[in-house]
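Note that one protein chain is taken out, while the other chains of the complex remain in position.
Labels A, B and C are assigned to the chains in the order they are written; within every chain, residues are numbered from 1.
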Amino acid sequence: MIKVAIIGASGYAGAELIRILRRHPGVQLVGLASRTHAGQPLSAAWPHLPDPTPFTSPDAALAEADTVFLATPNGYAMQIVPTLLERGQRVIDLSADYRLPPPVFEAWYGLPHTSPEHYPNATYGLVELHRHELPEARLVANPGCYVTAATLALAPLAAEGLAHHLIVNAASGVSGAGRDAAGTSFAEINEDYKPYKPAGTHRHTPEIELNLARVQAQGRHVRTHGERRDLTLTFVPHLVPMTRGILVTAYATPPTPPTEAELYELYRAFYAHEPFVRVTEALPRTKGTWGANTVWIALRLDARTGRIVVFAALDNLVKGAAGQAVQNFNRMHGFDETTALDTAGVWP
Amino acid sequence: MIKVAIIGASGYAGAELIRILRRHPGVQLVGLASRTHAGQPLSAAWPHLPDPTPFTSPDAALAEADTVFLATPNGYAMQIVPTLLERGQRVIDLSADYRLPPPVFEAWYGLPHTSPEHYPNATYGLVELHRHELPEARLVANPGCYVTAATLALAPLAAEGLAHHLIVNAASGVSGAGRDAAGTSFAEINEDYKPYKPAGTHRHTPEIELNLARVQAQGRHVRTHGERRDLTLTFVPHLVPMTRGILVTAYATPPTPPTEAELYELYRAFYAHEPFVRVTEALPRTKGTWGANTVWIALRLDARTGRIVVFAALDNLVKGAAGQAVQNFNRMHGFDETTALDTAGVWP
Amino acid sequence: MIKVAIIGASGYAGAELIRILRRHPGVQLVGLASRTHAGQPLSAAWPHLPDPTPFTSPDAALAEADTVFLATPNGYAMQIVPTLLERGQRVIDLSADYRLPPPVFEAWYGLPHTSPEHYPNATYGLVELHRHELPEARLVANPGCYVTAATLALAPLAAEGLAHHLIVNAASGVSGAGRDAAGTSFAEINEDYKPYKPAGTHRHTPEIELNLARVQAQGRHVRTHGERRDLTLTFVPHLVPMTRGILVTAYATPPTPPTEAELYELYRAFYAHEPFVRVTEALPRTKGTWGANTVWIALRLDARTGRIVVFAALDNLVKGAAGQAVQNFNRMHGFDETTALDTAGVWP
Partner (left out) sequence: MIKVAIIGASGYAGAELIRILRRHPGVQLVGLASRTHAGQPLSAAWPHLPDPTPFTSPDAALAEADTVFLATPNGYAMQIVPTLLERGQRVIDLSADYRLPPPVFEAWYGLPHTSPEHYPNATYGLVELHRHELPEARLVANPGCYVTAATLALAPLAAEGLAHHLIVNAASGVSGAGRDAAGTSFAEINEDYKPYKPAGTHRHTPEIELNLARVQAQGRHVRTHGERRDLTLTFVPHLVPMTRGILVTAYATPPTPPTEAELYELYRAFYAHEPFVRVTEALPRTKGTWGANTVWIALRLDARTGRIVVFAALDNLVKGAAGQAVQNFNRMHGFDETTALDTAGVWP
């Protein structure tokens, strides 16, 4: 049994980690830490969890853990990761701290990076592309929701040299903003649909570009710190009046597009052995991934304009956060990759 | 391994049965029948289920099964149950066909009952009250969503002789009406809240009364065909703009009410060993039961009027349908009652 | 033209007052005050209002006004009303400050009342019952949303001596909690239905009782400070995942109930000349009152229990707040009561 601690257990990603890991046969949860709820029972934060276990402080939670999930705000992981690694604990960080080269992080997040020396030790935790690096990983940078959807939508095109004139138009449910987000009151969100941080101003932009640049340079199985070939795109996210779900609608306009059938062949081959990637003719819907670790992908060739349109849907709290983190955990510890992870969602 | 068939697998309760039973370690799904989707893959009806298994006809599904779940419209079970029982198959019927004495069924459902002789063989499948009858049951009448919530909310009062002047004010999400319900279009449901079939006109009224009349006569553990002491109540359901969830707000006005503390003691004792009943000071919310087999109960004594108010929340497709059916299945076949059933929901 | 100021113009009731009054042919809006948005354009608070008019401070807004709408938190009106009345300005107060006798207010709201001497000068602004007092009113206490719905649902029964064993089970959309309410984030409200402040703990309880006690004593047209005959009831509110709307489901159990037809006759006569009260056989739905000043009422006699069930729906921001305030304004200033007020809502 691996002893696991979750730091940030009173946030949405934390709640999903608890939900998934309490069913994991190889895990013993030894600490659920929350700064805001330490000492209170789980049900104080989570109406769905009857467990009487109390939240603890981070220090108490970390004491016994073999592996630590950090579901904390950006800027927290970089402070404690050096100590955790030194003590021999393995870390899966759901925040952005180790996803980007520190200068890029600092430029886009407006925060100084306090442990840049550990960036070279971080493995980028997008399992579908970095599978082979994970068994040895001590520190995993778990990618976020938009980035996972956009990268998996476009990686086969990038690998094939078809990633021209990329536009990523994306839409997200409200939980992506976290539990304490301002401006997410029901009365102002319901019956509303709106763009936000569009056109090169959202922090996920450089991470999508970095991921695709790696695939463009290295192909199917990439290494976090390997070669990359530059690639720039337009990213425009929108907010949808729903709780969960991300759908990316991505556009590529290569000089000579393949046929739609060839494109499906490319995608099916690329993801042939991936348990969580579902490539179908049917167009994806976010609700079809609700509660599951699935990424659902379809594509169309617009015959009139020669443009490729790729759709990818996922649950932002599962494949976009906690589920992906457990998928990384399974790879790190030699469990079957699907352990404790659903490949089917909940409907309706 | 018990070989299981689901008839009505393209309805909502059917989908939930598939979702739950595919994780059940003692079950082999040998047939998923749908009149409307026979021959098509599961994903044709269910975007969340990637399985390539096709739906079959009912006959094909029934051929090999040891136990059959009927998630079919009212009036169907009564036609095939005689044959199934004769062949030695055990049946869990999620429809209303065997829940009520046939004359009461006929009066409230406006359908002639074609196999009334099997009603005495039916066990009423509300596990919390009928636990001891289930191991021998060949035919289980699985209660519906409103009835489960209302009965469990009021059973302790009925057992204690406190069920005076009962009013059951209830609210349900839209999925309770099933997949093909008219008048459930998003544009006419969202931003709406409304009563329907109020004040003695909803079919669930006599079933709630029958259940409580049994408890009033027999106490904690009742028998389906045992004594009952009459009891009449007012039932008013409402439709809420949400997909899942039932909340019952029940009012009782006994001549001499106990204190709130005494009432909590009564409820805690009554449900002390029930894995799926959660009695708390905190008021229940339907979302806290989302996807789980939980019934969440709280109560208040209105000190100014001496009236008892009891709240009970559940997920109408789980504890109010498929989850309860699997709970019955577990009792019938000697599995632990919680096998394959979550005691925690999904949040947010 | 009446010069009108709105204090609290950046709250939801304020927004509705602006929306309604900008179409009022007898009104000149001379000041829109907001503590939080003073100096900013309307569109900074209200995406739906293109007007470039800026919000001002309360003092600036009050300078020129003949009539002042106070859409402010409880406890604010009691501080400035003495000055406003002294300067000869008329006031319509949407808060609770002058709705209840000051000792009752203090007991239920936990606030000391700083101008109790003005309570005898306040007219209770439920037009359907207090129509004849309004033309002379200098200070109107505009009732809230639950109270308006519950009072109009039950007033005919109270007038007829049928208001026995009253229970008011109510449900509200989220905007009733105001713009800054904690705990109203979309992710925690959508797909949830829950009770709150039940069974004699919600502040609106004594106000409903007071209103019905007056009608019970005085009949059809009551006076704010006239006789009243005591009456106690159980009030249980719930939160619905929708933005607007209140539906009250009220239960009365008189010793000898009339027939349903007699009850309809009673209600139709009682509200015969009311432009905003709609009594129908069809059951009300909150969406049918969306954006309108309508109260939609229906009733049923539960023949099996002899219990009367009355339903009343309204838009909590219109008839439950701003629309009712303008209705009061129209009565005070001799305008037709429906001026600027819709009698039809928006659908879907």
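The working rule: a contact is a pair of C-beta atoms (placed from the backbone, for glycine too) under 8 Å apart; a residue touches a chain by one contact, two chains touch by 3 or more.
Please read all numbers here as calculations on a predicted model, not as lab measurements.
Novice: Which residue from A:244, A:278 or A:331 sits in contact with the chain not drawn here?
Specialist: A:244
Novice: Given the contact definition stated above, which residue among A:138, A:223, A:268 or A:285 touches the chain not shown here?
Specialist: Of these options, the touching residue for the absent chain is A:285.
Novice: Against the chain that's been left off, what residues of subunit C make contact? List them.
Specialist: Subunit C touches the missing chain through residues 12, 15, 19, 22, 43, 46-51, 175, 190-191, 243-244, 278, 280, 282, 285, 287-292, 294, 343-348.
Novice: State which residues belonging to subunit A touch the missing partner chain.
Specialist: 165, 167, 169, 171, 173, 187-188, 190-196, 198-200, 205, 232-234, 236, 238, 240-245, 247, 249, 251, 253, 283-287, 290, 300-305, 307, 309, 311, 313, 348
Novice: What does the interface between subunit B and the hidden chain look like in terms of residue numbers?
Specialist: Counting only subunit B, the missing chain is touched by 12, 173-175, 179, 181, 184-187, 189-191, 241-243.
Heads up, the rule we're going with is that only the chains that are shown with their structure count from here on.
Novice: In terms of residue numbering, is the interface formed by subunit B and subunit C classified as same (over half shared) or different (under half shared)?
Specialist: same
Novice: Select, from all pairs of chains, the pair with the highest number of C-beta pairs in contact.
Specialist: The largest set of C-beta contacts joins the chains B-C.
Novice: How many angstrom lie between the centres of subunit B and subunit C, each centre taken as the mean Cα position?
Specialist: Result: the chain centres lie 39 Å from each other.
Novice: At least two other chains touched by the same residue of subunit B: list those residues.
Specialist: 190-191, 243-244, 285, 287, 290, 348
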